[in-house]
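Shown next, in structure tokens, is the structure this report addresses.
Every protein chain but one is kept in place in this view of the complex.
After this line comes subunit A, so read on.
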């Protein structure tokens, strides 16, 4: 870039990635900048990582289609059989056209083959009811109305964002009950992406903050008195450490707007306004550290004119001039600052990952701290070590010039800088370590445990680095102490001397041997809890290695690599994929989705980088988190918190699946036993397509007589009540792999339908061997025959559903008994009037006459009973689900939800709120995710300092500049309300009533 200034020669400056402003960047240190948009529209990373939305079809729909094919075959074969038999029958003399039943001239003239064809078509029309067309309507209705129950569920309501679950598609409700693989994002999904300073270790002594929080949430009410700081290390060390924390960062301070503070004070609810200080940093860890130091008495006041101001414990302001910032980068994994104290001392503070700090400090200092660091790491905290070094004037001069040279270098600038940094950051002395917790989402561990218990395999796909991700996995109990980790990362690949590819294959083979061949029980142990007996495996892979696996240098290996990889993954309870690009996430989902057995996958994520994965999976779940609406908009379901996933899958998913599976089977069944008698009747009416039932019955059967009970069932059924489903995750396995819509149950239902159809037809057939059924000797005709069969049919089919209903609400009662009553009423009505618009009064008084016959009553009763007998018998003989179902009754009236989970949730919530009261605005710039997240800015960025700059004209055009000014205000309001809420919930009042105050 050439820079032209008035009285100067044009200067050439290089532009690098660091000059790019990515989406969501916040402006600091300047009031305005000028920019040029470089990547827009479809060229943005976001767009490149975006996949087209494709139609998602549930497994149930696939089953329906398969069943439909079977029934279509049945239909066609029925029609073919009837047509064939018709012509066989007609070939006999005198059958086709007896004297009493002459054909019309037109019929006689019709060409023989055309006649055959029309006969075939008429049979198709006659039997077409076997294809449950109305099922599609009912299924759609069930899905549509059923999805409301997710929307309505109070347990999904999050008081924080004041929203419940969102259903974007109703097509996949039942798929929620079929999930085998869960792909979850880490940041924002498993964790809150909300760092908190937990403890530090100074000179080998542990410091743990116990004051404010312990009062609030009781989470860490433990042994020992409440101390601000347990003095163990020397005061100088302590203060040095805290100063280091205060100085070694790139955090910016943002003061609260004055008018806001005024308003806040009026209601008197705001504690400690002086702590209303917002920090902006590229990494949430840094904010956490600065805030942590603040708690121990060292407050970072800001950077002005290259001078960092901190207020120490004695409330004195200390000033340090910032000389150099040695930026963080993922290779060095540390950062440093060089500051000069007022007294002229030049100090270098360095903080970074233990692995990068330990080699650069004196070894004797390491041992004392390593213990703490390792313990913290296993607890799932992010640990950083802090070191310092005093620079002499000469040393500083050397560094100064070195850095200057390196910075101005046009070639190999990076390398030169790196070398300079490395040279500087040696010979330091270690002062301590910090532990920062990326707090898990509420009940994240419980949720994950429940999902694993339900037989789901959980894959964590994250853009984060491996260590962080791993510690999160431990914290979520995805990895446990006994879990054997199989690592396939760049690091393990480079351990060996051999080439990368060879090493990869070697490792794959080795892991495969360990996880697949040596552990057969995992495979078969679907029913037993896979983690309680056999060795459990966790698998870790990173993006680079994954690329190598997916696209090996030699194409021939691709399938081998892939199958090895898949087999390993399938035998691991948890797979962790770190350093993933969004498209890679989708790639993984796709790979699993298309693997053998095509398992149902679910993706859950909250950010834009999860969108492609959400779109790829069978079911995409968005979390209404802090990262915008991308995920929510592209998801199939959106829930406010991760913890809601448990109920969504275990309760809603399970129930929806059972409901819809039953609905589908029932529909096929009821149409089969509806049409079978009509088919059989053809054998007795000369294959003449004479319908057995009246046209009104044919039409109304699916529409009125039998539709409502199954609809009510499919909306309300709870074969196991929700509380039990939530408590026993293993119940989810019972319906795994589309258990209720496989060929076996389908065969069962079909056989049941055939059995009942035969029963109906032949039962009445034998009765009609003497059609004189009335006590006055009068006889019944063919319509009476059909009506008796139909009556038996309607009652049997409805009572069959009644037998299957395990959850009788008043709606079920009214639907079932109402339908039957409606049938009786309709039949009376239909037969009670000579309908002027009907050509034939076929059913005139047929039903009433039927009811006047004792024999008809008796045959109806016995046929219904006989048809249901095998069903009842099976139900009794089947191993009773005793204890599970029996527990239900007390749980019915439990309106308040599950009390135990509420009580455990409360402290966590409060912790969140109390934390936020410390800051007015907390803007987080996700460093880790940034690498992949970025959608490049496209507009000229102009905004005044102090206002939050919203991501300008990104491809999701989310904001305008005018609105930007309002945001701080809104934010403060929100903050206050959160505080209010936290107070409210503390005093066990309901939150909504207090909102009137604002």
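FYI, a contact is a pair of C-beta atoms (placed from the backbone, for glycine too) under 8 Å apart; a residue touches a chain by one contact, two chains touch by 3 or more; residues count from 1.
Rule of thumb we're sticking to: contacts and distances are computed from a predicted model.
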Going by UniProt, what is the name of the one chain that was not included in the view, given "Cell cycle control protein", "Glucosidase 2 subunit beta", "Cullin family profile domain-containing protein" or "Cation channel sperm-associated auxiliary subunit zeta"?
-> "Cell cycle control protein"
For the full complex, which residue in A:780, A:795 or A:823 touches the chain that was left out?
-> A:780
